[in-house]
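Okay, so here's the structure we're looking at.
Complex shown without one protein chain; remaining protein chains in place.
Up next is subunit A:
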Amino acid sequence: MGNQWKLKEIVLMSILGVVFGIIYLAFFLIGQGIRNILAPFGLAPFGYEIIFGIWFIVSIIAAYIIRKPGAAFTAEVIAGITEVLLGTAAGPGLILSAAVQGAGAELAFALTRWKDYRLRVLVLSGMTAAVISFAWHLFYAGNIALAPGVIVATFAVRVFSGALLAGVLGKWISDQLAKTGVLRGYALGKELQKQREQGAA
């Protein structure tokens, strides 16, 4: 996070973090709703897992737009701080959970040395975030007390959700934003511009 970061990139990352912090809080209620619907079928543990990917999305969006080491991690932590400042059920420990998830998402980008931002890497990032965060919740939320079958099934659902809701949806939202032209000053917008010029030539 040194000098190679421009101020506008940092402010953008912070604003994304704050905005998605609120969205994350809203999805907590949605998860609770899904869980109440699923509970009579005995599927309550899956209530949050189905939509768990949404809680990694800011990592993917920030990394995909800004394309610098640390973007995925920091944006997620900022979202976590916002949630804590606004008041959340998970408590200040949520900042730790956010750091773990952000590190998980960052891992996929680190593996490609922060050079590859194709869909497959974004999907991988959603999945690594899911894997790491799942391990963390085994300990932190006490999920380790659940039956092995339930643990394996919830794990599969979370990874799938991470791939889809964070990876694919994150890319889609960023691409839609890039189309509006507001990202012209950032890596994603510049890439789009280049593609357009090549297409025109």
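As a convention for this text, contacts are C-beta pairs under 8 Å (C-beta built on N, C-alpha and C of every residue); 3 or more make two chains touch, one makes a residue touch a chain; residues count from 1.
The criterion applied here is as follows: contacts and distances are computed from a predicted model.
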item	value
Chain excluded from display, named as in UniProt, from "Carboxypeptidase-like regulatory domain-containing protein", "Putative HMP/thiamine permease protein YkoC", "DsbE family thiol:disulfide interchange protein" or "ATP synthase epsilon chain"	"Putative HMP/thiamine permease protein YkoC"
Selected from A:Ile54, A:Ile78 or A:Val123 as touching the chain missing from the view	A:Ile78
Options A:Ile30, A:Ile173 or A:Leu192, residue touching the unrepresented chain	A:Ile173
Selected from A:Leu86, A:Leu119 or A:Ala156 as touching the chain missing from the view	A:Leu86
On subunit A, residues whose C-beta touches the chain left out of the figure	1, 5-8, 10-19, 22, 32, 35-36, 39, 42, 44-45, 74, 78, 81-82, 84-96, 139-142, 144-148, 150-151, 173, 176-177, 180, 182-183, 185
